[in-house]
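First the structure, then my questions, so here it is.
In this view, the complex is presented without one of its protein chains, the others remaining in place.
Our next item is chain A:
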Amino acid sequence: MKYLNFLTPLTFALGLAAAGAASAQTLTVGVRGGPESMDPHFSALGSHAEAAKHIFDTLVWSGTDLQIEPGLATSWSPIDDDTWEFKLREGVKFHDGSDFDAEDVKFSIERIPVVTGPTTTAIYVRRVAGVDIIDPYTLHIHTDGQAATLPNDFIRLFIVSSEAAADYSTPETASEGFNSGAATIGTGPYKYVSWEPKGDLVLERNDDYWRGTGAWETVIRKEIPNDSSRLAALKAGQVDVINYVSSVDYLALERDANVDAIKGDSVYIMNLQLDQREKTPMVRAIDGSELAENPFRDLKVRQAIDYAIDRETMVEVVLEGLGKPANQMMPAGFFGSSEAIPMPEYDPAKAKALLADAGYPDGFEVDLYCTADRLPGDGAICQGLGQMLTQVGIKTNVNAISKTVYFPAQARLDYSMFMNGWGTLTGEASYTLGGLAHSNNPDVKLGAYNRIEYLNKDVDTLLQDGAKMMDADQRRATYEEAMEKVMADKAYISLVQLQTVWGAKAGMLEFAPRFDEDTLAFFIKPAE
């Protein structure tokens, strides 16, 4: 009740009105982005899934460190090469009191490809060929060939009520039914109350939640995309907790006694990507003339670039300490990350020697592209990178631009050297290596995001084999080997693993940061 200190005739009424909104049983969260729709099957964006997780449960749960755990399914196992058996949790009720059973799972899986939007959730069921209900709590899911990572795909398979959503399962009716709340019936910790696009999502507690009862009676998620405005709302007491505090504000928050800063490792790793085509558009000799060949095809040049990067300085100076040096494309401990990969050294002299060795004693000139508005610190890392490379003789013109320009150009293969953030959201290597490191091959549905035409036949074979291995240990070893080979090739150079910061009212909340950066009200508790 800090308002009481400032009661003057002028502000009496205003202060009273504002103070009335706050109460101990309500958690108000200021988030950067919200859901696009109340239909959990509409979008695959992280912010969308984060909101959906309040109302709906997933078949498989991804834990704080993104390793998979039972959710609405209690167990799963492959029963032959292309069938998985899922056992479902019994006694779970939907918000309208009806029972959850296999029918709802089958309905949800079959609904997804029909109603999904442009950020398609079809990726979560892309391997499903058919669903058989064995009994109300047992399902057989058939896949198109061996699908070892099916349970990982299911971490965002939200289960809707087959009865409530039956009439709202065409592209035309889905958003209407779910946005109005008629079909927004889940089994999750909170029930839907109201939502408006880009506005507030209001939720009330589900007292019959199978994981237990949440700490907050009411949860309000306010969408405040502007970083400064979100922080101002926290400081002004309008919200209790905010996500994505910027690194600049983080330093100020550390000194502010009224606000707690909670720091957590992010799943996002910044990778430098070097075009492997024979002709590459954005590289030239120092005097501006054309080079005989693409220097990035020479392993020595790629190694030189790796030696030129001072990851410690990058973290300490550029990111204000909010990050860790990275040596591979996934955080340590993720399924398929390898402990055998050493942390790259910073050695500018060696870098210069390698460049001279490769036939570029005077270096060359290159345009470096990256986003400036997507991930915390992306533009700054890019600037730092440009200076480090220029120091060893690779004259680098930094272009930190908007993601609306960057991504389409990257997809057109316009760039020679570019930096991307990549988050291994499923917690395992096939997600990352399958998209980036396999050659782009629609026949095996791999390599769709390989925008540097990277090709290593051994890696291709390992990844294709790994996707079919039902034995987890064998698969882990295969992916570790693939990761080691990819990182040794240096076409993808991992730079730093980012960290994210939440801000909360001092001493008010307790929660564990998640790798996927989700802010989930059910797992936030009032401090003792």
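The definition used in the following text is that a contact is a pair of C-beta atoms (placed from the backbone, for glycine too) under 8 Å apart; a residue touches a chain by one contact, two chains touch by 3 or more; residues count from 1.
Criterion: contacts and distances are computed from a predicted model.
> For the complex's missing chain, which UniProt name, "Hydrogenase (NiFe) small subunit HydA", "ABC transporter permease", "FecR family protein" or "Acyl-CoA dehydratase activase"?
For the chain not displayed, UniProt's protein name is "ABC transporter permease".
> Among A:Ser402, A:Thr461 or A:Gln474, which one is in touch with the chain left out?
Once the missing chain is taken into account, the touching residue is A:Ser402.
> One chain isn't shown here. Among A:Lys53, A:His95, A:Arg111 or A:Lys222, which residue touches it?
Spelled out, the listed residue whose C-beta touches the missing chain is A:Lys222.
> Have a look at A:Lys93, A:Lys106, A:Arg126 or A:Arg284 and name the one touching the chain we're not showing.
A:Arg126
> Out of A:Ala174, A:Met330, A:Ala467 or A:Met483, point to the residue that touches the absent chain in the complete complex.
A:Ala174
> Going by the contact rule already stated, which one of A:Ser98, A:Gln238 or A:Gln391 would touch the omitted chain in the full complex?
Of these options, the touching residue for the absent chain is A:Gln238.
> Name every residue on chain A in touch with the hidden partner chain.
Touch with the absent chain occurs at residues 2-3, 5-6, 11, 13-18, 20-21, 36-37, 42, 44-45, 117-120, 122-123, 126, 171, 174-176, 179, 196-200, 222-226, 228-229, 232-233, 235-238, 373, 402-405, 407-408, 410-411, 422, 426, 431, 434-435, 440, 442, 445-446, 448-449.
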